[in-house]
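Only a single protein chain was left out; the remaining protein chains are all shown in position.
By written order: A and B. Residues from 1 in each chain.
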Amino acid sequence: MQDLHFKTITELAALLESGELTSVQLMQAVIDRTAAVDEQVKAFLSYDADDALAQARASDERRAAGQALGPLDGIPVGIKDVLAVKDQSVRCASKMLENYVSPFDATCITKLRQAGAIIWGRLNMDEFAMGSSTENSAYQTTANPWNLETIPGGSSGGSAAAMAAGEAIATLGTDTGGSIRQPAALCGVVGMKPTYGLVSRYGLVAFASSLDQVGPFARTVEDAAIVLEAMLGKDLKDSTSIESLGETNYAAALKDKKGPWTLGVPQEFFGEGIDPEVKANIEQAVDWYRGQGCTIVDISLPHSDLAVPVYYIVATAEASSNLARFDGVRYSHRSEAAKDALTLFTKSRGEGFGDEVKRRIILGTYVLSSGYYDAYYKRAQKVRRLILGDFEKAFEQVDAILTPTSPTPAFKRGERTDDPLAMYLSDIYTISVNLAGLPAISVPSGFTESGLPIGLQVIGKAFGEAEMFAIAHAFEQGHDYYKTTPKL
Amino acid sequence: MDYEATIGLEIHVQIKTRTKMFTAAPYEYGAAPNTLTDAVVLGLPGTLPVLNHAAIEKCAQLGLMLGCEIAEVCKWDRKNYFYPDSPKNYQLTQNDQPLCLGGEVEIELADPARNAAGEHRWVKLNRIHLEEDPGKLTHEAFDTLIDFNRAGVPLAEIVTEPDMSSSAEAVAFLNALRNLIIYAGISDCDMEKGQLRCDANVSLKPVGSTELGTRTEMKNLNSISNVKAAIEYEIERQRDVLESGNLVVQETRRWDVDQGISFSLRSKEEAHDYRYFPDPDLMPVEFDRNRVEALRAELPERPFDKQRRFEQEYGLPYTVTTVLCPNRELSEFFEAALETHHSPKLIANYVANDLLRELAAGSEHGAQNLKVSACQLTPAHIGTLAKLIDEGVISKQIAKEVFTEMFATGELPDAIVEKKGLKQSNDTGEIEALCREAIAGNEKAVNQYKDGNEKAINALKGPVMKATKGKANPAMLDELLKKLIDEG
Partner (left out) sequence: MSETPHIDIDYVANLARIELTDEEKAKLGSQLDDILGYFDKLNAVDVSGVEPMAHAHAVTNVWREGDQPGPVFDPEVLMQMAPESRENQVVVPKVVE
């Protein structure tokens, strides 16, 4: 039998239901695995084994009483450190929130609890979700389980690495510009970002409010769909959340929707900057779909090259305001050198924030400041609409869009830390999806010569998760990449 | 050179809702520190604002009361500035698309004679928008304490055009505005409780010039007398500056109540770089046109309209209407009393004089906040009292006694008259005998009357009234005495 910690939710749910496995056994296996490998991977900032086992016992008791809650009941789900869990520290991998403990659960956490999931640990990330390598954590650097010298991607690097290393059965991440999909691709797991508004942002510590979404990492597309289905829905606490306008019975969709589909391939995503191995891999994936009877259409997303500047203006502007609440007054780091109201702010924030966070706050403050608002922020919001328009036009003729998730596989630690612009360009294929508010998934599509994973991105229509999952599921089931696990 | 002042006001009014603007935490004045907070009020990581529909409706009602247009679409913006009383370090407000546009308020300038109507004019408004109140700072010797109870209370900011030219106009405006707001039930406008706060913008220009001078903004004007004093001080200060050949500096000034002077708060331009941008967490509001009309239909009659109507319809003098009409409750009480007995002048006198006097005597609040509903009298009490007088059952003299009694006990006047035997005596036999006694006992007065001094008759009335304990019908007595003397 394959190790429990590398099994899928669907496999484990069957074992739990048949009584061959208890949730306590599963949780213990995951704890043991984590204890064994996290020294190397450093995916977790912290975890509470006793608390997790207590949740597992509660799940077993429910099941014994005939009150099991569904496929997630008793399944350990790892949580990115940016999501609020009641009575747990929520640090966003920042010194700024060193001592902060949340008095409430994020809505997505509440919903996972209602589905019986075990809320498992605090996963490392780039500080306040700002970064693409998880090197911006104030606490530790997470390694890519496929090659410990390389980064796991970011900002949800801990969530992706924990999945790849078998330290959780599913994990949650957040995706503002690719922060789920890019690390999923780099760590060889499935990661998906829902349509903006599908999952409540209440309890997600905001980076860029108009772009942030919570989404799952999982071993398979079906698993990701199960986790998403448990979390979605309009929440009265988040005015931007919205009831899906599409199909949300994803399990049924995976069974029923078999294609063939019309799939768009944007030429702009295969040009300058793409790693040749990645390019070849994705072209192969496109060929596979063609071989399955799908119609492949060359499409154009002409404003694609503007996505990076638009994103970094919109996201940093929103962030500069969202992160203003970390001021040393009520709950965040307070400088001991604070002498008055001004230095209370300047010194606490100077000490509490890391370099990348400072860089983005300064940039965001600048683009909103007097005299620059129209040239930067307002203009970016207009171009954002043009980017959305590109997608809307494309979706008039295709069911989904296929692209690489990341232009390169995992890169070496420290390689881009001093070149923020180069780092920003690693999100080049993912951020336009956030700007347009669309759903997208990264599914493993193979490996480089040196054994690093590559991910295929499937971009769906707004609220078209069901179709998007089905398309990604077809590819996944036609290959066995997800069955390959890293040697640790 | 002669200068004239231009004055604009910004008035913040706390809207009387049970819960806060962006969360369901309740608000009440005077609660123990930090007992009215929740995660949203404190700006905890992961929290999101949600609009309070009741506050939007009330603000729209306020707008309609002040003659504003209700915007088809309004939106929410962040005003970014750091201050320890601001939990998010941005204030949610409405920058370029406020809820209410334009509007004007009718004011009455006090007539020097005091007992005649003063000049009326309309002061133009620019806009009204909704925003949130910050928390409250208490400055102690070495540090500052923060209570977040007030944070998030809905505030309507009413911005006038620079359309006033004297402190008297500003005072008249504030009084009229206050009456309108209380009339519409939007706020109690208690300035001591911070329910209404005023900032004043003052500038001077040469008489006749069309170009406005540099303005200063006066903060912390927490009573109408402070507004008056601060404006007068500022006009003189600016006049001195200009006359000595200097330029007025654009700045914010703080009024010091104790010293009766203002001083510069900050003049750094930096302080005004608020980096407004649309709040990504809140959706715009489209105000339904039918709803606007429904709200308009519910508006009460405006105080000055009512005053004109009372003067025309009931023939009431200005001195009475100017007491009745600014107070909605009092004026409605008056009109309700007319339904018992239509004697407008008599009833108006009782309401405007006797009732108010008794209320004031027993009130802990200022004269501005007298509550008719707090006493035991109903409109029927006053109506019945007037009826008893008009029907000759009691004299006005006796009515005073009845009034005091019914105010104290809540008993109806007819019951009091009955119980105490206060009915006016119309027994001509008894009175005639008393009159003959009086004529016989005061020859001097009889002679004076006979010589043409009509008033001398009063000297004869006294003993009769005394003997009947005031119950003799004065008109009847007058007639009888004359008849007896003429006969005699």
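The working rule: a residue touches a chain if its C-beta (ideal position, glycine included) is under 8 Å from a C-beta of that chain, and two chains touch if they have at least 3 such contacts.
Worth saying up front: this structure is predicted, and the values here are computed from it rather than measured.
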Contact list for the unshown chain, restricted to visible chains: A, B
Residue in contact with the excluded chain [from B:Ala60, B:Ile186, B:Val248 or B:Val285]: B:Val285
Hidden-chain contact residue, picked from the options A:Thr134, A:Thr150 or A:Ser239: A:Ser239
Which of A:Ile151, A:Ala184 or A:Leu344 contacts the chain that the document leaves out: A:Leu344
Chain not shown, touching residues in chain A: 100-101, 103, 195-197, 210, 236, 239-240, 242, 303, 305-306, 308-310, 312-313, 320, 324, 327-331, 334, 338-347, 349-350, 353, 355, 358-359, 361-363, 365-366, 369, 375-376, 378-386, 388, 420-421, 424, 436-437, 462
Residues in chain B touching the chain absent from view: 17-19, 23-26, 32-39, 42, 50-56, 73, 75, 82, 84, 137-140, 142-148, 254, 265, 270, 273, 275, 278, 280, 282-286
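Criterion: only the chains that are shown with their structure count from here on.
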Between chain B and chain A, distance of the C-alpha-averaged centres to the nearest whole Å: 57
Of chain B, residues touching chain A in the complex: 39, 42-51, 78, 80, 82-84, 87-90, 144, 146, 272-273, 275-277, 280-283
Complex interface listing, chain A residues touching chain B: 83-84, 90, 92, 97, 100, 102-104, 106, 201-206, 208-210, 236-240, 317-318, 320-321, 324-325, 327, 329-331, 341, 344-345, 365, 368-370, 373, 377
